[in-house]
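Here's a structure for you.
With one protein chain withheld, the remaining protein chains of the complex are depicted in position.
The letters A and B name the chains in turn, as written, and every chain counts its residues from 1.
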Amino acid sequence: MTKPIALEPPAVVRATAPHRRRWLPFDRWHLFLFPFALVMLFPMLWMLVTSIETISEARRFPPVMIPEGIHWQNYPNALKRGAFGTYFLNTFFVTMTVVVGNLVFCSLAGYAFARVKFFGREVVFMLMLATLMIPYQVTIIPEFLIVKWLGTHISPQIGIDSLGALIVPGIVQVFGIFLLRQFFRTLPVELEEAARIDGASRLGVLFKIVLPLSLPALATLAALTFLWTWNDFLWPLIAIMSPEHYTIQLGLMNFQTAHTTSWTLLMAANVMSMIPLLIVFLAAQKYFIQSVATSGLKG
Amino acid sequence: MKRMWLGLVTVFVLLATACGGGGGGGGESTSGGPSGGPVEIVFWHGNTDLALTQMNKLVKEWNAANPNMQVKPVYYGSSDRALTKVETAVASGVYPDIAYLYGSWAANIATSPALLTLNDFIENDPTFNWDDFWPAERFAATVNGKIIGVPALVDNLAIVYNPALFDQANLPYPSPDWTWDDFRAAAKALTDPATKQFGWAYPADASEDTVWHWEAMLWEAGGDILNADNTEAVFNSPQGVQALTVLQDMATVDHSIYIDTTNSKIQDVFNAGKIGMLVTGPWDLPGFKNVDYGVQIMPSFPGGDHETISGPDNWVLFNNGPDRAKAAFEFIKWYTDPEQDIQNALYTATLPIRQSELDVAGYQTFLDKYPGIQTFVENEQNALKARPVTPKYPMVSEALGQAIVSVLLGKADAQTALDQAAQAANAALAAP
Partner (left out) sequence: MEATGRRRAPLWLRAVHSDHVAGWTLAGPAIFMMALFSIYPVIWSVILSFQRKNLLSGESQWIGWENYEALTKDPIFKTALWNSAKYTALFVPLSIIAGIFVAVAVNRKLRLMAFYRLAVFVTLAISTISTAIMFLWLTEPTYGIINAFLHALHLPEQQFLADTNEALYVIVAMTVWGWLGFVVIIYLAALQGIPQELIEAAQIDGASRWGIFRNVTLPLLGPATFFLVVWLTINALQLFDEIYLTTKGGPLYSTTVIVYYMFVQAFQNFAAGYGAAMAYVLFALILVISIIEFVVGKRLVHYSA
């Protein structure tokens, strides 16, 4: 590889280069990060501000950034507009199932594509990737037809107008397989080989060695899958026929007509819908810490 | 190890399917027993917000009074998402009983085998009163003699102006006998670059919105869009050029138009008091909370009239068997009855779909709630022509839309743009 690794690191190891004069009372990266973060957060701030305004304030322009008062009523009012409790439960159930399903199936498949040389591996992988190259507008109607078939021939729980219809098509996604394939390949293969020589099965290697080292990638996969499933709108619109099975995104449509939008209520509902996403992210980002354990080899 | 995981995965999948929500008996072909049994009508609508609450109220009323004909409302999205859902329905054979279809889809749904043509239903029902609907609505719901739906919504275009800005500029308000020259002069006087104020605003995203605003002007000049049997474009006539030249001059010479190429800001800018006049429909009125407004009918050209353009949509019925068809017809007849519709109009700020609604008790409440809407109602009588009901219309519209935008942006002059558009339109009309 590159340079030889010293066996005995010196006593003091610093993350920054030594002998740097400190001009500022804080790390200079803050100079970039803080304004950058504010810019990134700007739309969220705008949403929050709109969600606590009155309607006439929201219709004003240039858009008001500092509202006159805090109109908290928008939140309970938004909840009253639809059975959001049901929508939340539906969305939560569907999303959690899809996330777990992806974590399981994509790990298995990702590992196979990364480390197991099996017949047709590259071709099959390319074919899978190819399924992403067709715009969804083209495939949405035949997908509905498949789900309809599944509903009549296998089980109504996965047919049209069921939560199963929202789960099954997305329970394993190429994104996860591709992502994990890449990450698994960056791990030192010697660890795995050593374990196999010691008699471990493929699955054993996967669960005991590979996955524990891939927590950041798994956290990423979980967070992104959660996000995309939570925010999916078009497929639930097509596949669901009964209000009892609506997801939150469908419920949000309660606030928009063809010509007007109840901006304040819509933003309030959007903010509430985003909270689980932010919680999931905060949990996932705990895995994004430098894990010294990844370096297990010398020489 | 392998077995354990296989087992876990199996259990998991089973759990997931078992808990997969209640119901979902595979689409719409549930219920509807033998003749006379209780029937469930599936009703696809695009109502949200207050209109939704109002609709639910009516549906509840109906369901209570008609235990044999239960209505199940389902929200189906709007515009192209709704179209996807309807097309999915047609492709899969899983249709609702009633769906809200935009007027522009009428020509296409007409030949669908799933459609329930209403001519017989209407003729056999003496109390239905087809002629009570406005002429523009009846035209939009009839394709080659087939009545393909019950009118659901009607509107038209008129001038909505900001009296305060007129007062500031010492201008008289728009009058019923204005010509486009008067309109242009007023717009010019109301434009002030220093305060970023415009006399007029025009949606310039090349969509049907762009096109139908201009089509009203075309008719006011005495022109037509297509010839009588919809085979040739005739909008590049002298009348068409006259109508488009007004736009050209206002945009490129006077600079009195707020040209919104994303068609997203016009209402907000008017609401902020920065635009003197809009040409728009009644649906916008509830949104103007921060300004006072006035309503006036469209201007005309010398020798023309104050025609306007109307954009009706329809409730289309699908054929799910005679029992459900009959129930669906009964329901939609009741729903579009003056007594019920005036309640809906109160929340949607759209016009009464039946002419007899003007005599109903709730009509005055409706007028009071939306100042200026009476002008729109009366303006419906100026909707003398309608857009061609042909499956090719979207292509014609696209050609026109690009032409109008290129003129507004100063990239072409009216005659050339219209001639090019006519060429494109004719090619589309000639293609199979």
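The working rule: a residue touches a chain if its C-beta (ideal position, glycine included) is under 8 Å from a C-beta of that chain, and two chains touch if they have at least 3 such contacts.
Just so you know, these numbers come straight off a predicted model, no measurement behind them.
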item: Contact with the hidden chain (one of A:I52, A:A78 or A:V172); value: A:V172
item: Residue touching the undisplayed chain, where the options are A:I55, A:L89, A:L145 or A:A194; value: A:L145
item: Option touching the unshown chain, where B:T53, B:T117, B:T245 or B:T261 are the choices; value: B:T261
item: Those residues of subunit A which, in the complete complex, touch the missing chain; value: 1-6, 9-10, 13-15, 17, 26-27, 29-30, 32-34, 36-38, 40-44, 46-47, 61-63, 105-106, 108-109, 111-113, 116-119, 121, 124, 126, 128-135, 137-139, 141-143, 145-146, 168-169, 171-172, 174-175, 177-179, 182-183, 185-189, 197, 199, 201-203, 206, 213, 216-217, 219-220, 223-224, 227, 231, 270, 274, 277-278, 281-282, 285, 287-292, 294-295, 297
item: Interface residues of subunit B (partner: the chain not displayed); value: 9, 80, 83-84, 86-87, 90-91, 105, 108-114, 196, 204-207, 258-259, 261-265, 269, 274, 391, 394-395, 398, 402, 405-406, 409, 411, 432
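Note that in this section only the chains that are shown with their structure count from here on.
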item: Interchain centroid distance [CA atoms averaged], subunit A/subunit B, Å; value: 38
item: Footprint of subunit B on subunit A - complex, ascending; value: 55-56, 59-61, 81, 90, 93, 97, 100-101, 104, 137, 140-141, 144-145, 148, 151-152, 155-165, 167, 201, 203-204, 207, 234, 237-238, 241-245, 250, 253-260, 262
item: In the complex, subunit B residues that touch subunit A; value: 1-2, 5, 9, 12, 16-28, 42, 46-49, 51-52, 72, 74-79, 81, 84-85, 87-88, 91-92, 94, 268-269, 271-272, 283-284, 286-287, 289-290, 348
